[in-house]
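Only a single protein chain was left out; the remaining protein chains are all shown in position.
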Amino acid sequence: MTMTKRFFLGLAAGTALATLPMTAFAQDWQPTRPVDFTIMAGAGGGADQIARFVQSVVEANNLTNRPLVPTNRGGGSGAEALLHMNGARDPDHTLMVTLNSFYTTPIRQEGLGIDIETFTPITMMGVDPFVLWVHKDSGITDFEGYLAKVREMNGEYVMGGTGAGQEDSIVIAYMSGVYDLDIKYIPYDGGGAVAKDLAGQQIMATVNNPAEAKGFYEAGDFVPLLAFSDERMEAYPDVPTMKEMGHDFSYYNQRAIVGAPGMSDEAAAYYREVFGKVYDGEEWQSYLVSESLSPLPMDEAETRAYWATQVANHRKLLAEIEG
Amino acid sequence: MRQGEISLAGILALFSLYLMWKSAELPIGYMRGQGPGGGFWPFWLSVGMLLSCVAIAWNWWRGKSPASVSDEPLMDSFGWLTVLHVGGGVIGFVALISVVSMYGAVCLFLVYYLRFLGRHSWVLTLVLALFVPVLLFFFFEGAMQISMPQGLPFTQPFFDMMYDIIY
Partner (left out) sequence: MEVLSFLTSGVLTALEPINLGLILIGVTIGLFIGAMPGLGSVNGVAILLPITFLVPPASAIIFLAAIYYGAMYGGAISSVALGIPGASTAVATTFDGRPLALQGRASLALVTAALASFVGGTVATVFFTLFAPLLATVALNFGPPEIFALMLLAFATFVGLGGDDIPKTVFSICFGLVLATVGFDTISGEPRLVLFDIQGFIRGIGFIVLAIGVYGIGEMLWTIEQTRGEITTTNPKMTAKGLASDAKEAVQRGWKGTWIGSILGFFVGVLPAAGATPGSLMSYGVAKMLSKTPEEYGRGSPDGVAAPEAANNSASTGSMLPMLTLGIPGSPTTAILLGGMVMWGLTPGPRLFIDESEFVWSLIGSFYISNFAAVLINLAFIPLFVWMLRMPFTILAPLIFVLSIVGGFAASRSMHDLWLIVIFGLGAFFLRKFDYPLAPAVLAIVLGPIAEPTLRQSLLLSSGDPSIFFTRPIAGPITVIAIILILLPAIKMLRGKRRVAAD
């Protein structure tokens, strides 16, 4: 073999050239202390799992020179995390993993004085669709059957969810609105608890992310009836979508990483590169498939525009629920 | 003691009233078909606190509890001084965290306690006051990856140096 030192040097130089714009950018700024990686939810749950997954990938591949420190600040439906970000002492070292309470909590709790437009978009890791589930013993096999059953029960049909103003309650409220359903809604403190009580038939149906219901689905206990995604989901090709039912509605939980208000452009660029690598990596791509997340890559400007539409949408949806 | 008992019951009763008032921001009643509202649980438990305070006052009046028949002072001057020194020290400790960082505050608190309250030698005091924060730093920041408060910006160069060592 004639792999000389020069060959390696040339190779290194070549790679350096090819990736010059990015690395040059990154070298301008590097974290000097541990990075606060705030999670907008408690331990367990989807957001927490994703945050710890991302952190593990970063750690295992040595992508940052300072560790990411995951911290759960789920109090007050994410209010705690938002306040923490808003008052971050050191915005360049403060990141947050979001779910949709990123939009809903500032709307519902105006007293917090949070304006999410001031936050810094980093990376959109994907969006998590919602699916309507029932237990197999209920005998319901399709959405029409479900509608018939809910109407027959006349207000006694029990669904579980994660609480007023939370993602699933928005979906359920929309569904009850368009089909004129009277549903009894029981709030729980997490998607896992909801799925468990559906498995034990304490409640009759849920709107859960696929990841939370997957184990029971594979065991045949849960039956998916309707997906609230834009298109049919790969994992459940036979399950129709709300859009096919003639209602222009889809709803996703956003799994994104955002920076604290006031983060410098250099720091933001650094983190975008790091999490971009995570996003492109094999680990994350297979996670997207196994947990049925949809990819939704966006750059900074697109993300800001997306936030604006999401805030407007949520304002409307929440107003409909509460009005 | 006798005076203290009733004063404390009074303060706690006022606090219960505040909690009742604050809980009433959410519905405290039993809503038809839905069960209790969001303020129900804290409100009625605060009522429980208030009633307990009334019962404590009643026991005090009848002289049923040991404290209500005791003529001894709550604490003698030595007791008050101890509480002032130790409790004040802890308050000072927490207050200093936002200024000189957690580790700085630990160091100062140990110097204060060991040297001025414990009357240990300067050598022992300084060894512990320097050794303990460094140990805590390696344990929390290094091993456990928990970032402690870093105080005002002037402590930053020090932390940057320490992070270069451990990562």
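The letters A and B name the chains in turn, as written, and every chain counts its residues from 1.
Keep in mind that, in the parts below, a residue touches a chain if its C-beta (ideal position, glycine included) is under 8 Å from a C-beta of that chain, and two chains touch if they have at least 3 such contacts.
What you are looking at is a predicted structure, and each value in this text was computed from that prediction instead of being measured.
Although one chain is not drawn, the whole complex shows that of B:117, B:130, B:152 or B:166 it is B:117 that touches it.
Note on the undisplayed chain: of the listed residues A:71, A:138, A:176 or A:310, the one touching it is A:71.
If you put the missing chain back, the residues of chain A touching it would be 42-45, 48-49, 52-53, 55-56, 59-60, 70-73, 75-77, 79-80, 83, 108-109, 111-112, 158, 162-166, 169, 184-189, 192-193, 195-197, 199-202, 211-212, 214-216, 218-219, 221, 286-287, 290-291.
Even with one chain removed from view, chain B keeps its contact list with that chain: residues 1, 4-5, 8, 12, 19, 22-23, 25-26, 30-39, 41-42, 45-46, 48-49, 51-53, 55-56, 59, 65-67, 74-75, 78-79, 82-83, 86-87, 89-91, 93-94, 97-98, 102, 106, 109-110, 113-114, 117-120, 128, 132, 136, 140, 143-146, 148-149.
Simple rule for what comes next: only the chains that are shown with their structure count from here on.
Taking the mean of the C-alpha atoms as each chain's centre, chain A and chain B sit 37 Å apart. On chain A, the positions that touch chain B within their shared complex are 32-34, 36, 65-67, 69, 89. Residues of chain B touching chain A in their complex: 141, 145-147, 150, 159-160, 163, 167.
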